[in-house]
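The block that comes next holds subunit A.
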Amino acid sequence: MKTSVSAEVVVLLAGLLFALGIVGVIIRKNIVFMLLSVEIMLNASGLAFVAAGSRWGQPDGQVMFVFILAMAAAEVSIGLALILQIYHQHKSLDIDNLKEMNG
Partner candidate 1 sequence: MLMDKYLWLIPALPLGGFFILALIGKNMSRTWVATVGAGSICLSALVTFVVGGAFLSGMPENTVYTQTLWTWFEVGEFSAKITLSLDVLSLVFVFVITFIGALIHIYSTAFMEADRDYARFFASMNLFVFSMLVLVLADNLLLMYLGWEGVGLCSYLLIGFWYEQPTNGNAARKAFTVTRIGDAAMAIGLFMVFQQAGTLVVSDIGANASVIWQPNSATVTITALLLLAGGLGKSAQLPLQTWLPDAMAGPSPVSALIHAATMVTAGVYLVARMHTIFALSETARLVVAIIGAATLLLAGLTALTQYDIKRVLAYSTISQIGYMFLALGVGAWTAAVFHFMIHAFFKALLFLAAGAIIESLHHEHNMFKMGGLKDKMPVVFWTFLAGAISLAAVPLISAGFYSKDQILWYSWSADGGSPVLWAVALAGALITATYTTRMMILTFWGESHTHIGHLPGKRMTVPLVVLAVFSVFAGFIELPHNFGHFTLFSDFLHPVLPETAMQENIPSEWLFQLLAALATLGGIFLGYYYYYQQPARIASLRQNGLLVRLYRFWFSGWAFDALYDRMLVRPFVFIARINKSDITDKLYTGISGMTGEMYKLLSRTQSGSLRWYIMGLVVGAILILGIQIML
Partner candidate 2 sequence: MMLVLLITVLMAGAVVAVLAGEWNRNFPRWIALVACVIGLLLVITLWAGTGHSVADSQWLMDYRKEWIPSFGITFHLAVDGLSLLLLALTFFLGVLAVLCSWDEIRERTGFYYFNLLWILAGVAGVFMAMDLFLFYFFWEVMLIPMYFLIGIWGSENRVYAAYKFFIFTQASGLLMFLAILGLYFIHGRDTGTYTFGYFELVNTVIPFKTAFWLMSGFMIAFAVKLPVFPFHTWLPDAHGEAPTAGSLILAGLLLKTGAYGMLRFVVPLFPEAVKEMAVPAMVLGVVGVIYGAVMAYSQTDLKRLVAFTSVSHMGFVITGIFALNELALQGVVMQLVTHALSTGALFLMAGMIKERLHTRDIEQMGGLWSPMPRMGSVGLVFAMASLGLPGLGNFVAEFLILLGVFQAQAWITVAAASGLIFSAVYSLRIVGKIFLGPRKTMETVPDFSPREMLIMAALTVSVVWLGLFPQPVIDTAKPAITELVRFMDVQNTASHDQSYVK
């Protein structure tokens, strides 16, 4: 069961996912979806790390992926907590309604 996928394709996929994530962050108005998009970006970069690790035969790529996983978990938990707070205070998850820190 050994199908070899070239590293370039995987990195391309990672770049695609990352771009999708960015577009998601920019165009979505709901904070939950924005957070989701950020997760996609994180995972895209994790994928790039894994691909790079397998390409060079180094363990560092997988180490970094584990690190990213841990960080993403932490980030999601804090992010969701903040979102909950925002929803409590503003009764809205629309990012455009939350423009308070301008100027």
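In this section, contacts are C-beta pairs under 8 Å (C-beta built on N, C-alpha and C of every residue); 3 or more make two chains touch, one makes a residue touch a chain; residues count from 1.
Keep in mind how these were chosen: all candidates are chains of the complex that A comes from, given by their letters.
None of these values were measured; they are calculated from a predicted model.
Colleague: In this complex, work out which of 1 or 2 touches subunit A.
Modeller: The answer is candidate 1.
Colleague: List the residues on subunit A that touch candidate 1 in their complex, please.
Modeller: The touching residues are 22, 25-27, 29, 34, 95-96, 98-103.
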